[in-house]
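A single protein chain has been omitted from the complex, and every remaining protein chain is retained in its original position.
Our next item is subunit A:
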Amino acid sequence: MSLLADVLTVLLNGLQQGAIFALLAVGLSIILGTLKFVNFAHGALYVVGTYTGLLVAHEIALTSGKLQSWGFTSLGLDLGFFAALVVVPLFVFVVGLGMERFVARPFYDRPDTDQILVTFGLAIVVQELFRILFGSNSLPFDQPAWAAGPIALPVVGNFSQWRLYVIAITAVLVLVVYALVEYTDFGLVVRAGTRDAEMVRLLGIKITRPYIVVFGIGAALAGVAGVVGGPLNVVNPTVGTDILVPAFLTVVIGGVGSIVGAVIGGVIFGLTTATLVAVAPAWSQIGLYAIAAVILLTRPQGILGNEEVAP
């Protein structure tokens, strides 16, 4: 192993972790930037995504939880990973629509603190619901057979295939969302609404329609993060709460409302974490917050944030 190979491995690991942060942050950021809605339940959507993905892709043995005591020893459709990658975004998209309509919309005109309270409460309810049904134990999420194990890359040497897939899937999805926002009529209304929602309505556009779709897209991305991130970790009810704070930090350092900013923020966080895990593992958590502090002290509005946009 050469030094170059080590550096490249850290770089790829960083990109992969950054990809998960970015998937979560892009959704959070467009919801926050467009709807001015602070969604602390975004992590709950990740949880829904990861459990749904697990149950669609595999059949798992249950060892604790209510479902087991009701007589289910194993559960899952065992349809494979591709099926999960198709079903989960659609399912979580619909969950997102419901969440916008019944949780977010009644709170648009209320203070941030109210939004935080209701969504954080919802996140806890979701977390505990999964704990009751599946137990607190971590469930294994196997990597799909076609992507399991290492692949020999030039210079780098052996690298996890699945991690490369995570980077690729994220890149494709983020590009699709970016194109939607930048090049379609839907995106045009969303970008206009971010600046002046009332004027959009005065033009005759029923803005609640693009808004609910924005929420659904953000939710679907969080769901995908749960699916692709699942096999890199274990699955348990608290994963959503664990990733919430880094996801929010990613949005803040990238700049609220900016898709590119969320990706840059994700990559910075991913690289920081991967580097510290390689050189000084004990500092990897602190490093995240330290780099966030440095960025925000120099650019309070975030890397690509717009000072004019009201929070």
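As a convention for this text, a contact is a pair of C-beta atoms (placed from the backbone, for glycine too) under 8 Å apart; a residue touches a chain by one contact, two chains touch by 3 or more; residues count from 1.
Everything that follows uses one rule, which is that contacts and distances are computed from a predicted model.
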item: From "3-ketoacyl-CoA thiolase", "Heterodisulfide reductase subunit B", "ABC transporter ATP-binding protein" or "4Fe-4S ferredoxin-type domain-containing protein", the hidden chain's UniProt protein name; value: "ABC transporter ATP-binding protein"
item: Residue of A:4, A:148 or A:199 touching the missing chain in the full complex; value: A:199
item: Contact with the hidden chain (one of A:189, A:214, A:239 or A:252); value: A:189
item: Interface with the unshown chain - residue positions in subunit A; value: 185-186, 188-189, 191-192, 194-196, 198-207, 209
